[in-house]
Every structure is written in structure tokens, then in C-alpha cells.
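Missing here is one protein chain; the remaining ones are kept as they sit in the complex.
Coming up: subunit A.
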Amino acid sequence: MALGSGALWWAEQSLLCVSDLHLGKSERIARRGGAALPPYDTRDTLTRLAADLTLTNARSVVCLGDSFDDLGAALALPEEERLWITRLQAGRRWVWIEGNHDPGPVNLGGSHLFELPIAPLTFRHIALPGASGEVSGHYHPKASVSLRGRSITRPAFLFDSDRLILPAYGTYTGGLRSRAEPLADLMRPEAQAIMTGKNPIAIPMPR
């Protein structure tokens, strides 16, 4: 089930899946000589994750890659936020899937995998063309709808009979329009988008 927060909830397995947390993004930008963005992104992302965990009481959590903005950001996480993650992990199975931003193990609890098969699904970071029953992230999909002269754009799940692509869950993340090339090619013609928000809403995937 697609939650309005951008997380995926699989009730039968009591599994919560989130993608592209990009924890530590503001730290990484500052480290590289960029602007000093408000350093509250990790806190905000974890607050929302904690709320979803309270809501679902999930026994397993799958972070679908790009959980950290880079491996340095994982190392540089402040003690407080590190402890917070540990508290969230307590009593749960926790899987970090490898992403292109965090292609190696991190010094936090939980198992570290390239991909995770739980029949009939496979969880991986970047969608493979031709795969089936696949859950992935990476592209940060978003979708927009025009309403009488106004246009609303929100992060969105994209799905068809072969695959599901999750929106980015992290606070400092942008989105790629569903009509952009890699997404439009990847998804079947009858694909739908579920726009996140207070009431998640399914629409035909905008092309």
C-alpha cells in the first residue's frame, strides 16, 4: 500500500519500504564548499520515518538505496541522529539496499544488501529494464495535474504490472517528472501514478 508520506507498506510481511532518504545531504553540500543549507533535513526525514513506523508498527524496514547522501555523510552523522536511527531499528529487521550515492557498508546496524528478493518481489535501487515484480527508487518520480488553471505537482509512486518506483522520502530531494525520458520509457503505457499528500491519489501516469 502506498502511504501519503511516500513510504510503501506491505501489511502481509509487516514491511515498510522507503527510498532515497539522502540523510546528511546538507552536510555533504557544505563539505564540498557549497552553501550552508539549514542543517535540519536529517532530523525532518527521521521524524517522518518515525511517524510511519508508529503508524504501521512494521517488523521489517527496507531502505531502498541512497539512504545517505554519500558514505562520508553516513560517517559524519551527528551522535544524536545516529542514536535516533538505532532507536528506530530496535526490535526490527532493517535492510540497507545499496544505492549509487552509498555504494558500500555503513557503520550502523542492519544488514547491507545489493538487492533483496521477497517472493514475488525484488527490492533494488535502480530499476532494470525487463524485470518483473520489482520495487525500486532512484529516480525521485513526481507527477503533476492541472486543475482549472492551477497545477499541482507532488512526489509520486509510479507503477504498472511489472514494477513500482517509489518517490524520494528524504526532505532535501527534488523530483523527476514522470514524462521525462528514463521514466516514460521504463513504464508501460497503462502505468499509473499515485500522488503523495494527505490523501494519496491515483491518476494515469502523466506523459
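The rule we apply is simple: contacts are C-beta pairs under 8 Å (C-beta built on N, C-alpha and C of every residue); 3 or more make two chains touch, one makes a residue touch a chain; residues count from 1.
Going forward, contacts and distances are computed from a predicted model.
Enquirer: According to its UniProt record, what is the protein name of the omitted chain, chosen from "Protein NrdI", "Cell division protein FtsX", "ATP-dependent Lhr-like helicase" or "Cbb3-type cytochrome c oxidase subunit I"?
Expert: Options "Protein NrdI", "Cell division protein FtsX", "ATP-dependent Lhr-like helicase" or "Cbb3-type cytochrome c oxidase subunit I" considered; the missing chain's recorded name is "ATP-dependent Lhr-like helicase".
Enquirer: Which residue from A:96, A:123 or A:172 sits in contact with the chain not drawn here?
Expert: A:172
Enquirer: Pick out the residues on subunit A that sit against the missing chain.
Expert: So the residues of subunit A touching the missing chain come out as 1-4, 9, 26-27, 30-31, 33-41, 43-44, 55, 78, 120-121, 133, 139-140, 144-153, 157, 159, 161, 164, 168, 171-177, 179-180, 190, 192, 194-195, 197-204.
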